[in-house]
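Part of the complex only, each chain left as placed.
Chains: A, B, C and D, in written order; residue numbering restarts at 1 for each.
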Amino acid sequence: MDDSSVTAIDSYLAVLFLGDLMANATLSDLAESASISSPPSSMEIVKDRAFRGLTRGFAWLTVLVVFLVVFEVATKAMPAISAHGVSFLTSSTWDVQNEQFGVLPEIWGTLYSSLLALLIGGFFGVSIAIFLTQDFLPHQVEVAFKNIVELLAAIPSVVYGLWGIFVVIPMLRPFANWAHENLGWIPFFKTSLSGPGMLPAALVLSIMILPTVSAISRDALSNVPRKLKEAAFGLGATRWEAIIGVIVPTASTGIFGALVLGFGRALGETMALAMLVGNSNQMSISLFSPGNTLAALLANHFPEAGEREEPVLMYAALILLAITLLVNICGAFVLKHASARMRGGAK
Amino acid sequence: MIATPKVENDVLANGNGSLLLDCNIENLYYGNFRAVRDSHIPIHRGSITAFIGPSGCGKSSALRCLNRMNDLVRGFRFEGHVHFRGKDIYHSKVDPVAVRRYIGMVFQQPNPFAMSIYNNVAFGLRLNRYRGNIAEKVEKALRGAALWDEVKDKLKNSGLSLSGGQQQRLCIARAIATEPEVLLMDEPCSALDPIATRRIEDLMQELKENYTIAIVTHNLQQAKRVADRTAFMYVDTSGGGRTGYLVEFRDTDELFDSPQEDATKQYISGEFS
Amino acid sequence: MNTAEISTEFGDVDFPRLERSLRHPRTLFSILLSIGTGVATVIACVPLFSVLIMLVYRGGKKLSLALFTELPPTAFEEGGGFGNAIVGTIVIVSIAAAIAIPAGILTAVFLAEFGPQSKTASVARFCAKTLTGLPSILAGVFAYAAIVLATGGYSAPAGGVALALLMLPTVILTAEESMRMVPVKMKEAAIGMGCTPTQVAWKIVLPTALPGILTGVMLAVARAAGETAPLLFTALFSNYWIFEDGSSQVMEPTASLAVFIYNFSGMPFENQIEMAWAASLILVLMVLSINIVGQIISSRAKVS
Amino acid sequence: SSSSGGGSGSSGQNVKLQGSGASFPAPLYGRWFKEYSSATEGVKVDYQAKGSGGGIKDFIGHTVDFAASDAAMNDSEIAQVDDGVVLLPMTAGSIVLAYNLAELKKPLVLSRDAYTKIFLGQISKWNDAAIAATNEGVDLPDLPVTVVRRADSSGTTFVFTNHLSAVSKDFADGPGVGKSVNWPESDKFIAAPKNDGVTATIMQTPGAIGYVEFGFAEQAKLPMATLENAAGKFIEPTLENATAALAGVEMPEDLRAWLPDPTGEGAYPIVSYTWLLCYEKYEDSAKADALKSLVKWCLHQGQESSAEMGYIPLPESVVATVTEKLESIK
């Protein structure tokens, strides 16, 4: 974990950590009395070291927190891991009486609902971000819209859950029934919509991640240097040619980050999903079928879990954390390659 | 002290080409700030027109009027007209995108895209759905911008990996790749060394045969060397504001040899040996 | 002349066509996309308005001063309020913010400024991203084990810790991102003047990145204020005031709007359900006002 | 040890009792505790409905002063509490089958066979013969039957499955009894959290049926099925019929009385007591005294509001037994 070795910026930092005050003293001896310049006082140096130490400490604190959470979850999950092992990932019953547990449908449901949400929320989020940064609207209106969208983040999940039940599902029902009857041969419309199910859950989920996605991509887009935009326009690009050809690619790492963050949020969302997904151990490609997610499973079972169920739930939680981890690893991998290509260091 | 704008009529009449771009800025505002007033600068086909004047006098603003780049600035307002081949490009029916397709631009600060050198140059060609040999055009443009030798082995590297001067030449290559009818250059050489500057200047002379060029420069020598006509702008600080205006616009030789206005004289005599 | 040659090369007629015309595929494409995103933005606002209308319609009719001054009603009781839940939410979210915002920003300063390429940073960044996917309920479970069981009871600080855990990654990642966006040349200028890295961070990077940091903080606060699951395990709920008779019961179970909404929206009584809607409305209004304050701060900061 | 008592902190006299647990009696408890607290100087009682299992967990973890549960604690749970446990029945309630069939004018009548089959997933359409048999003259729709069940583990589920298992061997051998059981797998079995989640889902889903506590269905104005009881009579879910169900029950020594299938002629078939869980020993004697006086108040004054809120008042005999048992709290 020693990181003082490689990069120049680190050696730049390391100098202050290692350097003694002597060196500064000699330089200050050299200072002309006429000059306003003075070397950093020992106070400044102490403050600097202390502050950088502090930030490093907090960075490690973040690591520690995650470690503690994982540790806590993992130790509690241990009995279940040894009892159920890999079959936990591949079986699909949840029977507390007979102590048979499997989370395959939940894993499927988690990924399915989150991907759907990412697809919808990502599309709308990025569209909004573009719409609000590329001078489509007067500045005041942009700010107003931005606030409106960020307000979506302020609505408690329970309210989203209720909204889903009372507004979204009834609205979807006619469409779903029609799709099932006329397009039932398409796997997505294979079953009829009873009420709660994947589609309503994913729709509400996508609205819940919308503020995250749009706010962060908005920042990324508005930070694209103006001169790049001007260059594109100067070449006779239309607004959209500039956006698609130059602005979005330049902001792409930021937008991608926003999407990964949104996906993470979707994976972990609890209450609204518990109310809308149907909580049924089903694995179906159909959008209208009820399903279940890991987070909803936890929300429903954890508060009352007994000794037998708790380790199993912790095991499920561990899997959820692992999925999040995996998504982030993939995200980091893609980002690394994309930004390397953009910087064009190598061929 | 402050002279009123003075456009020599014979410039209009005796240009060595027909009037291509007739720029008449009555007022140019950024929000409430009037940046430029009363500047009439007719630009003739196949000529090079230089804009000179002290920093902040509105040279860039005037130049950016010519292809409606200022439309991107919030609060920008324009009173007057700019006629391109007799059509007012500020007419409400005109598409600024189409204008910029004919009137290209090179900026003061190098602004390559975060993509490969090749793609930077090919960008405009693709935009115009150019059907010919793109690689050929890219090479031609890079040669024209005196950059080919330095980048021919690393066309796939990012445009951002070049030095400042190289970046600026890349931007010039990008702009000339699509061979626009008019090329606006806002201090294109301010980040270049003399050799590269000379090559760009030579290039301008070549391009001038077929194209029309307007250039903003701080370098009076450069104006002298390349421009057929020169517009001298100055700042009017009377009344508290800092409004730029056209002092004098005439053939370069005349302007430098026998300036008519006091402001011009003073400015030119501050010229360096 | 050459102009003609070029024009044909680019498939154009001799005379420039400057008019805006829908027959240009590029123009059409551009206009369609503009309309498309505009429509997408408006569509994305529909759910919000739908939720807001639902809130205003169902919660608005209950609005009265009593909501702020009275305690929650019981079954079949008319009137009542949720003043204690408002105070509790403020207390819990403040505790969470007091933990997460400094910790998050300091971490972000390290990630963006002091060691962006270091191993510490990549590990910490990775952990922060992992935390974003932490199901809120696990934050509650963790705080339950770490605080509730350790202190022997449900309390506001336990709730604060759980919410801080959820706020932390949002604050870290958005703050880091906006600090990275500070132009390198600006930092170079400061370094060139002999600023220590700390001075660069404090005097240049943080002020310049402030609007972006505030966006993240607002998102985090908004999320925390609306979280229910973690509070059920940590702050629980209370039907009494947290501050009363001059004494405070911070180490007692504490009311919060989110849990109030969760409890009351599920009760089979008309008055309770309406209360829940009113509480949702108030919660959203509270977050909105924090948002506005944040924006005012950031626009002030930009000017000076 | 419990530190959440307000007594530990502030001025001597003030006692705060914190409880948590079952959601089923929560509306009633909420009212009782508020009324008692405002009537009694220096005592504050608070209760948080998080579900029976959650209450028991809190109780074992000593993070509350008392808990409440629809399913009395079992022996292994009791063994985990060092300070001893006293289980006190406080009230009783019934569980109803609420449904969403807008077409029906009269309440649905379901035989034991019909409703066990529905919850075993063996009936897929509302116009199934098993349902039609007891609903003559009713035009049953050709709608799929969507079963709504509890997603969380819950005392309500325990009581309901306890009843179904007593009634049907298939059910006992299949899903069995528990706070959460292994329901049949089908896309027509939907789970929702808490009583209100189930209620709301039924309301929003045409063709849905589910089990909820009486009060929830009544307040939501959902129609409730008339059920066949052990005596073969079809009984509507009313308060009298539920009270009748409690009549014949013997209270055992530990007060853990189950009524999986009440036998009376007019007894509604699905009813249950709900318990308050108290420690035998409290460190703070003021707390013990406060708790005792609270329970006494609930057993007497409190019972008056039970019926009004849809709960079944305790029979006299049970009140007496509980009062006696109360004295074991120290």
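Note that in this section a residue touches a chain if its C-beta (ideal position, glycine included) is under 8 Å from a C-beta of that chain, and two chains touch if they have at least 3 such contacts.
In this text the structure is predicted, and so the values were computed from the model without any measurement.
> Each distinct protein chain appears once in the view. How many of each does the complete structure file actually contain?
A x1, B x2, C x1, D x1
Here, only the chains that are shown with their structure count from here on.
> Spell out the chains that contact chain B while also contacting chain D.
Common contact partners of chain B and chain D, which must touch each of the two, are A, C.
> Sort the chain pairs by how many C-beta pairs are in contact and tell me the top one.
A-C
> Most remote chain relative to chain B, going by C-alpha centroids?
Taking each chain's C-alpha mean as its centre, the farthest from chain B is D.
> Let me have the rounded angstrom distance from the C-alpha centre of chain A over to the C-alpha centre of chain C, please.
So the centroids are 13 Å from each other.
> Roughly how far is chain B from chain C, going centre to centre by Cα mean, in whole Å?
About 46 Å separates the centre of chain B from that of chain C.
> In angstrom, rounded to a whole number, how far apart do the mean CA points of chain A and chain B lie?
Chain A and chain B have C-alpha centres separated by 46 Å.
> Would you mind listing the residues of chain C that make contact with two or more other chains?
26-27, 30, 232, 265
> Would you please write down the residue numbers of chain B that are in contact with two or more other chains?
Residues 97-98, 102, 128, 178.
> Show me, using the given definition of touch, all chain pairs that touch one another.
The list of touching pairs comes to A-B, A-C, A-D, B-C, C-D.
> Going by the contact rule set out above, which residues of chain B touch chain A in the complex?
67, 69, 72, 74, 97-98, 100-102, 104-107, 109, 111-116, 123-124, 127-128, 154, 156-161, 171, 174-175, 178, 180
> Please name which positions on chain B make contact with chain C in the complex.
Interface residues on the chain B side: 84-85, 87, 89, 93-95, 97-99, 102, 128-132, 178-179, 181, 209-210.
> In their complex, what parts of chain D are in touch with chain C?
Chain D reaches chain C through residues 1-4, 6, 9-10, 16, 18, 20, 23, 26-28, 30-31, 33-35, 44, 46-50, 61-63, 194-197, 199, 215-216, 218-220, 308-309.
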